[in-house]
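With one protein chain removed, the remaining protein chains of the complex are shown where they sit.
Now for chain A:
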């Protein structure tokens, strides 16, 4: 059963059920590292209709372990879209009104070129021969997709966590192509603590003998244990002490007493193991390495001598930032730093900090205040710009 799901995830990586655009040798992706990725492909989903003057497109950027299945049933897991509470008919980002695009990032494993993709030059999966990519590369690739769809300017770019980094990168690199930018629960750089957590995850993957130096696909293996441990560790950082206590406390799992052994005595252990083992069915271990690396390398201020405000100088984009009080992975201070930089740059910026005990994951959950803020911001701008109800 597990094996068939793994194959299914690998099938998605190479021949996705999503829409697909392929860029040939004439359109290489120039990467931040200096190398070229060519040919390459982007898998994407769309919802709603593009209007006649092509002014109603909203790009959703997904987080580390997300994908393009933002508002549709996932082809591998069968679960509903990861942001269905925010995106859909009658939702804050209303697909009756907007044309929503969501693409799998470069380096991902749901159909866009990444380490699980077959390298046409060798006929084998790239593995670690895939070039290291950056958040900037993901965004450049998305811009090529947006060009391909014939859209000059996006009405909005929206995303949380790693998706929020892409939103900031869009506003930085393609300022005149973005009217509204909505970066949620994110930062303009990865902090030392975030890099540290990512490194633990990567080491867990690489410590699994089935990782095979990154060549596991060709060797018919699957570093499930390493990737599951990486996911378990990361998952803790997405929650909060308060939320864990509320959900699990010290409750025991299917037993009345502790067993004086190393079974999952506690519910929290059982929960994390479940999170780990379901994750490996749908995610590629090398993708996990590449995408966490891209986040680590992200630092918008770095190319401006440490002055974040200079990254947004002269921008016409309108920003709405959202953070959550209990998010310790991307704490409010990280958002506030962006807000201060945008203020210093004279940008139009709104910022809402939302009271929640759900930690970083709050951005994916039922947070009515967040939905109200996004809806209000998007709706007011759409009204001013004459995009119909």
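Basically, a residue touches a chain if its C-beta (ideal position, glycine included) is under 8 Å from a C-beta of that chain, and two chains touch if they have at least 3 such contacts; residues count from 1.
Keep this in mind: contacts and distances are computed from a predicted model.
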I notice the complex is incomplete. Of the names "Methionine biosynthesis protein MetW", "Sulfate ABC transporter permease subunit CysW", "ATP-binding cassette domain-containing protein" or "2-oxoacid ferredoxin oxidoreductase", which is the UniProt protein name for the chain that's not shown? "Methionine biosynthesis protein MetW"
Which listed residue (A:13, A:339 or A:362) would be found touching the missing chain in the intact complex? A:339
Filtering A:85, A:101, A:204 or A:352 for touch with the omitted chain leaves A:352
Looking beyond the chains shown, say which of A:229, A:320, A:362 or A:387 touches the absent one. A:320
Since one chain isn't shown, list which residues of chain A touch it in the complete complex. 318, 320-321, 336, 339-340, 343-344, 346, 348-355, 369, 372-373, 375-377, 379-381, 383-384
